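Presented below is the structure to which this report refers.
What you see is the complex with one protein chain gone and the rest in place.
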C-alpha cells in the first residue's frame, strides 16, 4: 500500500481480545468525521490478544490533533485496556545512522535518502572510525567519530547520547555498526534501534556468522533485521530474507552475496518503522502491510 | 490464519468506496451479537473500489442463516451498492477433478484429499483418457472417461455437464486437463473453474510453454493458477510462483522441475477458493489471507 | 541435466589438490574409448581438496565394468591419494521407506514412485504404527509395523535391520519417521540414511521446531534434508528451502505451510542421492548438478 494522503493519523493498538473492539474503534473515527483509509486487524488466538493498525484522513476530523490521544483513551482505549500509539503521517522522523567500516548498508541507505525514498531526516552519522566521513561530508550530514574501546565505552556512549538528544533523534539504525551497545543505551531507545544481522536468526547469532554457515555446510544464507534488546541478536525480528548458496561458495562469496541481502532486509525494516507498520508484543513483531 | 471456529459466516464484499462503509458493516454484525473473527479490508484507490472479507462467529448471532443475506442487503448492502457473497465455514464444497494423462497434480490433490488437508468432497473425476481410472477406483471416486475429439466436443461436454449436475458440483479443478473448454461450458461455471498453467503468465500462454521458455533462454520458470475465462490462459490469476533454472536445464529438466511448482501453485489456489478468500474484480483477484 | 544415456559410469572423487588431476582422469577415460558426458569439478581452496563428478558413456569403453574400479585405482587413483566411488547409471537402487503417522512426505514419495519419477525400487516400508499400512498394501509393497518403546528399541532395530538385509536395501529414507535411530543403526548405513527435518538447520534442531519458530517470531520457516549421523540433526545438509510466514500464521499454519516444503526438500535429496550427485567431506556435502 502507498500513503498518498499526507494529513492522516495512524493508531497502533493491542489489547485483550473481546467482542466489539472493531466497532468501538471504527465508530469513534467515523462519528467524528474521520474517513478510514486502511484497517488491518489481527487476533493472536493462542494468546487472546487483539492487534490493529488503522489509518484515517484527518481533513474533516473534528478532534484536534493534540487531543486525539486523550479522547481516544478516555472514550475507547481505557474500556478495553488498550495499549496504543498514535502517529501522524506528515511527521518526518529523525534518524541517526551508526556505522563502522563496512560501507554497503551505509551507502545503500544514503542513496535511498538522497533519492527521497526514505521519508526521514538524517541529521547525524556516528562511527567508531573515520573511514566514511567523506561520504557524510559530501551530503552535508554531521559526522562524529567516537572511538570505542573496552575502557571508554560508557563515557563514549554518553557522548553518543548527547548527540542524539542534540539532534532530536527519534530512532537509530545500525548499518553494520560493529559494536555491542550497552544495556543502558539500549533501554534508552526501546524499539527504536534497528540492527541488521548477517544470518537467518536464530541460526548463527554473534560474530562471524558466514564462517559458521560455511562450516555447517548450509545451503541457504540469510539476513535478519531486528529491534535491539539487551540480549545480543535476540530482539524482535522485523524482516528476514535468504539466498541459496552452494558448496562452490567460499566464505568470501557468502560475504559478497550476503551484502545485497543485508542492504535490502535493513532497508525494508527502516521503511516499516518509518511507516508505523510495526507493533511489538512479547518479543514478536506484528508487521502490518 | 486458520479457521478453527466451525460455525462462522464469511462475507465477501465490493462496492464504490465511500466514508462509513467499515462502520456500517461491523455495526450490523456487532449489534446482532456476531463476534468478528477476521476483518480484512482494501481500497483500490485508482478505481475507487472498496473490498472486504469479514468473518464472524454465528453462535450467538440473532439473524438466522437463511435470512442473513436478505437482512444484510436490505440494511447495509443496498445503501452502498454492494456486491456481496455470503459463505458458511461449515459448508463442504463439492469439487470435480478433470485430468488427462499427466498425473502429478492429480496425485497431489488426491493425497491432500485423503489426508484431510482439503476441506472438500470429490464425488467425481472426469478424464479424456482412462489411464488414471485405477487411482480413482481405489479411493472409491466415480470416474468417467469422456473422450474428446474435434467433432464430438459439444456432445461430450453435455455429458460432462450432466455429471456435474448429478453430483451437485460447486467448482471444477483442471489438474493438467489437456482440453480447451468451450465458451459455453466456461460461462456455466463463472469463477468456479480453476486451471493450472505451466508458465508465469502472461509469458508463454498456450501450448508447450517449457519449450518456449527454453528457446527464449529464461532464467526462471513459473506456474500460474487462474480462473478459466473464455479467453485462453487470460483469466484472473489466483497464485503464481517461480523457480530458477540455468542453461544446464533441458526442456525435460524444466518439465520435471516445473511439476513440483504446478502441484503447489494449484493446491494453494484450491485452498483459497475453498476458504472463500477470493474476490474477482475486472479480471484481477483480491486474495485475502 | 538429464541422464538420457543408460549405459554410463559415474565416478565421484576427492583428493588433495595438485596440478594434473583433471588431465589424468580425463585421459584415462578418453584413451580407453569412453566418451565423457558430464564433468563437474570443484576445488575447496581453503582445505586444498579437489572434488570431481565425471560421467562417461560405456558403450565403447574397453575396460569391463567389474574391472573399472581396480584399473582406475591402480592407474590414476593411487597416484593422487584419491577416494572414489564408482556407480553405473543403469543400477536401480533399493530404497526402504520409514514412516510414522504423518503422511505427507510418504504420499508424495510414493506418488513419485508410482509415476516413475524416482529411479528406485521400494520393496519395503517400515513404520512404528500401522496407520498407513493400507497405502502400502494397495501398491503391493511389503509393510512392517515395528513398534518402538524405550525398552525394546535395540531388539526392534534388529528386526528392522534383518528386513533391510533381506530386501537388499541400499539406502533408507525417513519420511517424517518420529524415532531417533541408535548410533549402531546409523553407523551401519553411513551416508545412506536421508532424513527431513522441519526447520532451516542449524536453527531449531530437535522436537517441535514450528513451535520454536513461532515463539521466536521468525519471518521465514524452512526444511532441511540431511544424511543422518550419530549427532541429532547435525549430519551433512543435502538440501534446504524456506518460505515466508507472517505474524498472522499460527503454529498450525506453519505446520500446514511447512508440509509442502518438507515434501519437496526431501524429494530433491532423494533424487540427488539416486543420481549419484552427492559427495560428503567433513560433514559438508558437495552437490553436483
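We call the chains A, B and C, going by the order they appear; numbering starts again at 1 in every chain.
Simple rule for what comes next: contacts are C-beta pairs under 8 Å (C-beta built on N, C-alpha and C of every residue); 3 or more make two chains touch, one makes a residue touch a chain.
Bear in mind that the values here come from a model prediction, so they are computed numbers and not experimental data.
S.K.: Given that one chain is not shown, which residue among B:55, B:170 or B:239 touches it?
M.R.: Answer from the full complex: B:239 touches the omitted chain.
S.K.: What does the interface between chain B and the hidden chain look like in terms of residue numbers?
M.R.: 42, 44-46, 51, 200-204, 216-220, 222, 236-242, 246-248, 250-251, 283-287
S.K.: List every residue of chain A that touches the chain not included in the displayed model.
M.R.: Chain A touches the chain not shown through residues 1-2, 103-104, 107-108, 111, 114-115, 117, 138, 248-250, 252-253, 256, 259-260, 264, 267, 289.
S.K.: Hey, which chain C residues sit against the chain that's not shown?
M.R.: These residues touch the chain not displayed: 4, 19-20, 22-23, 26-27, 30, 35-41, 43, 45.
Here, only the chains that are shown with their structure count from here on.
S.K.: Given that chain B is a copy of chain C, what angle of rotation, in degrees and a multiple of 5, matches their CA positions?
M.R.: So the copies are related by a turn of 180 degrees.
S.K.: I'd like to verify one number: the distance from the centre of chain A to the centre of chain C, where each centre is the average of its C-alpha atoms, in whole angstrom.
M.R.: Going by mean C-alpha positions, chain A sits 42 Å from chain C.
S.K.: Quick check: how many Å separate the C-alpha centres of chain A and chain B?
M.R.: Between these chains, centre-to-centre, one finds 37 Å.
S.K.: What are the residue numbers in chain B that touch two or more other chains?
M.R.: none
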